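For this depiction, one protein chain was excluded, whereas all remaining protein chains were kept in their positions.
By written order: A, B and C. Residues from 1 in each chain.
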Amino acid sequence: MKKLSLWSVLCVAMIAWSSSAFSDTIKVGVLHSLSGTMAISETTLKDTVLMMVEEQNKAGGLLGKQLEAVVVDPASDWPLFAEKMRELVEVHKVDVIFGCWTSVSRKSVLPVVEELNGLLFYPVQYEGEESSKNVFYTGASPNQQAIPAVDYLMDGGVERWVLAGTDYVYPRTTNKILESYLKLKGVDEKDIMINYTPFSHSDWQTIVSDIKQFGSAGKKTAVVSTINGDANVPFYKELGNQGLSAEDIPVVAFSVGEEELSGIDTAPLVGHLAAWNYFQSAESEENDSFIEAWQAFIGNEDRVTNDPMEATYIGFKMWAEAVSKAGTTEVDKVRPAMYGLEVPNLTGGTAVMNTNHHLSKPVLIGEIQDDGQFEIVWSTDGEVKGDAWTDYLPESAVIVSDWADPAINCGNFNTETKKCSGQNY
Amino acid sequence: MSTSFADAIDEGNTVLSFPELVASLTTKKFDEKAVIIKKIQESEHPQSLIILSKLLDGKIYYKKDDKTVVIADITKKTASIINASTGEPLGQTTKKKLKKVGINNKLRRALNSSIAQLSLNNEDPKIRKSAVVEMFKNMDDEMSSILQKQLGVEKNKHVIKTLETAISINQLKSSVHDDKLQAIESLSNSLYPEVRVALNQLEKNLSTSPQTSQTLTLIETTQNSLKKIESRVGIYKQIENIFFGISLGSVLLLIAVGLAITFGVMGVINMAHGEMLMLGAYTTYIIQLLLPNHIEYSILISIPTAFIFTGLVGIGIERGVIRFLYGRPLETLLATFGISLILQQAVRTLISPQNRAVSTPEWMSGSLDINPALSLTYNRLYIIIFALLVLAGLMLLLNKSKFGLQVRAVTQNRSMAKAMGIKTDWVDAFTFGLGSGIAGIAGVALSQLTNVGPNLGQAYIIDSFMVVVFGGVGNLWGTLFGAMTLGIANKFLEPSMGAVLAKIIVLVFIILFIQKRPRGMFALKGRSADN
Amino acid sequence: MEKNESILYLNNVSVSFDGFKAINELSLYIDKNELRCIIGANGAGKTTMMDIITGKTKPDEGEVYFGDHIDLTKKDEAEIANLGIGRKFQKPTVFENHSVFENLQLALEGHRNILSNLFYELNEDQRNKIDSSLETIGLEAEKYRMAGELSHGQKQWLEIGMLITQNPQVLLVDEPVAGMTHQESERTAELLTSLATRHSVVVVEHDMEFVRSIARRVTVLHQGSVLAEGTMDKIQNDRKVIEVYLGD
Partner (left out) sequence: MEKSLIQRLLLSDTGSKILTIVIIFIAIVVPVLNLLVPVDSPLHISTYTVTLLGKYLCYALLALSVDLVWGYLGILSLGHGAFFALGGYAMGMYLMRQIGDRGVYGNPLLPDFMVFLNWGSLPWYWFGFDHFPLALLMMFAAPGILAFVFGWLAFRSRVTGVYLSIMTQAMTYALMLAFFQNDFGFGGNNGLTDFKEILGFNLQDNTTRCALFVASAVALLSGYAFCKYIAQSRLGSLVMAIRDSESRVRFMGYRDEHIKLFIFVISAMLAGIAGALYVPQVGIINPSEFAPIRSIELVIWVAIGGRGTLYGAVLGAFVVNYAKTFFTAWAPEAWLFILGGIFVFVTVFMPKGLVGIYNQARSRNTRKKSMKESQANIRNS
């Protein structure tokens, strides 16, 4: 009996829930983990979206309506990402979703967001090799991060390379791209060392000692690190303790930003590098006011900003502009309105949304300072256009993405066979 | 100012005064700074060394208003400043009024080499020695003759040896056959990587040059020297590997020994053990937050604090939850798992979902250089010692004290112990508190190795169970043995098959091992063990 | 030579745990349909001896034979049980969450593999067999009660009943009257004596009065080996036995 009543409660709750969806606000879904392993990175982005929503509402909302953020917790659980995505779109009827971190979470929600014709903004750097009709990628693709970083080091005379990464798709792909890029630049196979470690690897003694030995062959050596969040702290600690300083063997990282540094004692890391599209230390008015607004919103004047936050910022601004331009939040109208849209980025330039759903952004290289900030030591002359498909892998070199060109109108157009493959919608 | 300096460099003949040089550090261009650094070094001004080392430390600023270059000592928002070129104190100012003179890696290398050359006469033989080592990379005849002179006045035999090595490296380039041969032979005792690089380079050059009998001898000698060096390096590599293994083992020991009490002695499958580690690590963070100026002592203060704090949390958990579950060991697993979720989220809510920075005190950073091929990091060394001390202390407590006697009595026969007037409730609570407290101090040690964040405990919980089960439940020697075996096995498998596969193999090994000895390595045998 | 007449044969058996010799060159022979009592102080090796016979513990050295040629040291517990050696534990061990009937049903001989148990249906013969066991142990009234609800003595009987239903040739009974009232002990004595007409019964017991009431032949164990063997009277007058066992 008890069970039957429980069931009826459940059914009623669900029906009531789904019918409560119609109201006069524009709903912004936030799909970031607030618990589990990814909460470390993702809670910041949730707060960023909440801040953007608040600011937009203060400025009068959109299309005369107020914005309403709908926050759910996918709890770092990948199938739960898909479930929550469906909940946001089907049950809460959100008009746009900001969310996901790491490719697996994005891959998990991809079929759902495509099926329901939702609109997702993915704000984290990733390995590329994707361009979905329903996703805008505001983080960096490999040609906006990895390749410029290697170019910079090569100019500095580095001849020997350690590609160290956590064993998942982003490092694997990035390192594949870098390996073929380095070989193209005449680097010998023997001068490349590739190493993969599991997530949250904590004992780096052997690997750092190997790197030390690899680097003592008389050629200038650098480490290109795609080591994921949690494993970085013990890695850098071990580097410092074994006496590998940035002058001897610099480490350039693609996943270490201000946020990660705020959890590390930076003194031994000074001089190591990171490549991003944004650093908090960038000097521009937009950046100053963004930092000020962020610190006020979060109530902590030591709170840092980072690249995925800028990506969220750009994504949100662009979406808001596209909605005003289109006069509706309807996905099919907003999407074309996004192409070619320009929004000032936080580093003093302009971000442009391309028809492959990736941004044009500048690439910056920063050196870690002892205060946990980066000193920008190099930047590209202008904005670099994000590649959905890399030119350095044979299978991917022939694929292009263009959602505006009526002759292509797909995310993975094979220029040889003139066909689109793998499109669900 | 900076434009005139750029012109000056272009012309290359203008001599700038020392204050002018220092003032031109305000330039934004790293290439210009490099030239200035070289000039400062060559100026032989008494302030040169100070300026260069402060620049390396990131302590050189300039005032935004009048561009005076200063050495600043910044605490929070205020800064006490000293005029860089004169050394005259300029009093206090605020951080906002200063701008840092930034450097990059290239400049750091230039600074290191300049500082090294200025430090050849330093009072400290260690600094003199490392100054010479710094020069290995770019030896030339000019440098060699400077070092020759130095050799004449040097008294310290370690420094003399290093000087000789440096000169020999240069001598490898000599055109005189005998000099070359002598240098090759003398270098065969050196373990410096630079020496190997130089010898390898020499071998390569020789093999491409005309094959006279002289070159053949040289090639042979070089190869012999290299072989000799390599074999010694190989031995040290093995020693290093054992050290890595022991150090990993001692980390495992630390994280497992608390569990050996709560799980091994009391039979509570404590899934919240990892969170006790986490709380210990956060205690270190809080202590450092409270005493920002005493980082050196923070660890020492944290150890007892963490012990008491996590111990109290442990007692709380025991009194609040676990005491209802004695005799239902598998259910303690479920309840403590719930507790671990709550503790994790509590830390996320109360402190932050982000990782927190815990600084490493000076005395725990860096490494003990035994020779150029073998250096042992201090933090690992201390942790090994610390782990063994904790284990020894615990054994003393359990085997020699009255409390230990009561603990053993209660775990062996609860009702009998009760009948004899032992307050079993409090013994249980304090035993659990002890196990938790020890997990807390292990957390303090972990804060020096890894992330301090809400997920810290999760990363270690399985490893700690493996150690305890592998070693044999209820036996601290087993825990020691288990931790060390797993640590060393991991480190010996890792170079050949990578970290992940090594870990998988070790896990499979444990699973198979438990088939052989279902109660771990150091298990009790006989009838009583079966019940 | 004696091997031919005896059903259970232990020769020069030793076993040690962590250097402690629990059984030390023990030799023991049990005949068909014999009722043997084994006494000895705590730690004399009584239970370990049972463990060795039932295959729970493997001896370090020595021979253990069942019948003429079956080497028990090469068999495991289940095999030995199926050969016809049943055992009652020191602590009454019944399936507390099963009814008395189910307990006996599980003990029924035959049907030891998985599939036949999955598709098992009880036949009339077997029902009768269970009923007769129930009668023997006097638990007819408790047939459908949970075994966990029985009194201590009833559990002891149920366990013996399970042994009977299993129909072994040898019954090893470890301390059957521990914790029983006087009347219960008497009933148990009767039960065991009647069993000895069809089975060989080995009883390990502390209670001297009980031993005296049933014993025909008694073996005294001390420090893992046989100290004395013979009728109760002989044992009671044996000087060595008095010294180490009865003396205090």
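We adopt the following convention: a residue touches a chain if its C-beta (ideal position, glycine included) is under 8 Å from a C-beta of that chain, and two chains touch if they have at least 3 such contacts.
Just so we're clear, the structure is a prediction, and the values are computed from it rather than from any experiment.
J.: Which of the visible chains would the unseen chain be in contact with across the whole complex?
T.: A, B, C
J.: Specify the residue from the set C:Ala81, C:Ala178, C:Met208 or C:Ile242 that touches the hidden chain.
T.: Of the candidates C:Ala81, C:Ala178, C:Met208 or C:Ile242, C:Ala81 is in touch with the missing chain.
J.: From the listed residues C:Ala107, C:Leu150, C:Val170 or C:Leu221, report the one that touches the chain absent from this view.
T.: Hidden-chain contact among the options goes to C:Ala107.
J.: Which one touches the absent chain: A:Lys65, A:Arg86 or A:Lys183?
T.: Residue touching the absent chain, from the options given: A:Arg86.
J.: Across the whole complex, list the residues on chain A that are touched by the chain not included here.
T.: Per the touch rule, chain A residues meeting the hidden chain are 1-4, 6-7, 10, 13-15, 18-19, 34-35, 71-75, 77-80, 82-84, 86-87, 90-91, 102-104, 107-108, 110-112, 115, 129-130, 167-169, 172-173, 176, 196, 198-199, 393, 395-396, 399, 412, 414, 417, 419, 421-422, 424.
J.: Pick out the residues on chain B that sit against the missing chain.
T.: Residues 267, 269, 271, 321, 324-325, 328-331, 333-335, 337-342, 344-346, 349, 458, 462, 465-466, 469, 473, 500-501, 503-504, 507-508, 510-512, 514-516, 518-520 of chain B touch the chain that is not shown.
J.: Where does chain C touch the missing chain, residue by residue?
T.: So the residues of chain C touching the missing chain come out as 54, 56, 77-79, 81-82, 86-87, 89, 93-98, 102, 105-107, 109, 111-114, 117-120, 162, 166.
By definition in this document, only the chains that are shown with their structure count from here on.
J.: What chains do chain A and chain B have as common neighbours?
T.: Common neighbours, chain A/chain B: none found.
J.: Using CA atom means as chain centres, which chain is nearest the centre of all the protein shown?
T.: Minimum centroid-to-centroid distance belongs to B.
J.: Using CA atom averages as chain centres, what separation in Å is found between chain A and chain C?
T.: Chain A and chain C have C-alpha centres separated by 72 Å.
J.: Just how far, in Å, is the C-alpha centre of chain C from the one of chain B?
T.: So the centroids are 64 Å from each other.
J.: Which chain A residues reach two or more other chains?
T.: none
J.: Under the definition above, what is the set of chain B residues touching chain A in their complex?
T.: 30, 58, 100, 102, 104-106, 108-109, 112, 193-194, 196-198, 200-201, 240-241, 244, 247-248, 251, 344-345, 348, 353-360, 365-367, 375, 377-380, 448-455, 458-459, 490-491, 494-495, 498-500, 503
J.: Once bound in the complex, which stretches of chain A touch chain B?
T.: The contact residues of chain A facing chain B are 34-35, 37, 39-40, 43-44, 156, 167, 195-198, 200-203, 205-207, 209-210, 213, 216-218, 230, 233-234, 237-238, 240-243, 245-247, 250, 259-260, 262-268, 270-271, 273, 367, 369-370, 372, 375, 377.
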